Every structure is written in structure tokens, then in C-alpha cells.
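Worksheet for the structure shown next.
Note that one protein chain of the assembly has been removed; the remaining protein chains are unaltered in position.
Moving on, here comes subunit A:
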């Protein structure tokens, strides 16, 4: 399993706008940008301030193709998954509630996953994955394609696919933008979409 690098969330804006005024659309990529901005910092007037949560959220994402070895050389040390630093609440309190929220008393969370162009879908147990890393590996094993990682340069080609999910509000989002626990809390089903659609 190769660890690709870091997923950085950066938002730059020239004008004074507020995260809450941005509407989610059904387009997964725009929605991904807005969902991450609604959780990341917003911006101030005058100066463009780049809010980079790379300190807080760094997710190592695995890939399944050698194509990416060329684009992204393997780092010499592994990227650690950073635990969350926002909201400012102690991890102990957090995990106590998350356990309830996710109801880990149930051992599995099976969701449907379809690939564009293939009418028969599969089912995948998300609780059996321990992060985006293993999710992408598992998905790559189940379907005959290469999954691009978010954060990588967009390759507009019909040969590559991206992983998206439908959230509780019915919007389609890019997988990988939000912390794993939040993703588990919100995901309803997965879809493997062509990269050139995003």
C-alpha cells in the first residue's frame, strides 16, 4: 500500500464572504469545495487569507496504480494521520460521543457502491475499513479501474475515476475531504464516477 502524500485543504478568497452563504450544489466537486469551506475557516475582507488546515488534517491516501508512482514519488517517511484539533474539545469527550453517534455496538456498516456504467453494484462494510487509505484500496480491489485521489491534479480522462458519496442531505460529495469519523456519520452510499465529470 503506497502512501501518496498529503491532502491539503486550502481556501483562498479575495472577497469578504461567509462560508454559510455558499450553497451546496449537486455537483460533487463544487459541493466538495463548499462542504470543506463550511467546516474550514472563512475569509476576511481586504486580505486574502489562506486557511490551510494541513496542520490539522492530513490524510494519507493510498493508490492502486503505478501511474501515481511517477506523479508522486513515495515520501521517505510515512505521513501520520493527524487527529483533529477543531472543534476545541478534548478527545476523550469527543470519542465518548462519537461512539454513541456511530453506535459501534453494531459491528458493521454496509453501504452500496456502484461504478458508473456498471448496473450491478457491490456492498462494502465501512466499519471494516480504518480510514480513507484502506477504503480506497478495498474499492480498487472490487472494481476494475484506477481511483484518483482528491487533491491530486485533476486528470480529465475517461480512463480514471474518482470516488464520491451521497451524504445525509442527499448531496454528492468527493470522498476524502472531511475527517473519517465525520464521513462515516454522513455517508449513505458510494459511487465511482468518471474523472472527467469533475
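In this text, contacts are C-beta pairs under 8 Å (C-beta built on N, C-alpha and C of every residue); 3 or more make two chains touch, one makes a residue touch a chain; residues count from 1.
Rule of thumb we're sticking to: contacts and distances are computed from a predicted model.
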| item | value |
| --- | --- |
| Listed names "Sorting nexin-2", "F-box domain-containing protein", "ACOX2 oxidase" or "Electron transfer flavoprotein-ubiquinone oxidoreductase", with the criterion being the UniProt name of the chain not displayed | "F-box domain-containing protein" |
| Which residue of A:84, A:109 or A:142 touches the chain not shown here | A:84 |
| Hidden-chain contact residue, picked from the options A:109, A:142 or A:182 | A:182 |
| On subunit A, residues whose C-beta touches the chain left out of the figure | 18-21, 38-47, 49, 51-52, 55, 75-77, 79-80, 82-94, 96-98, 100-101, 167-169, 178-179, 181-182, 185-186 |
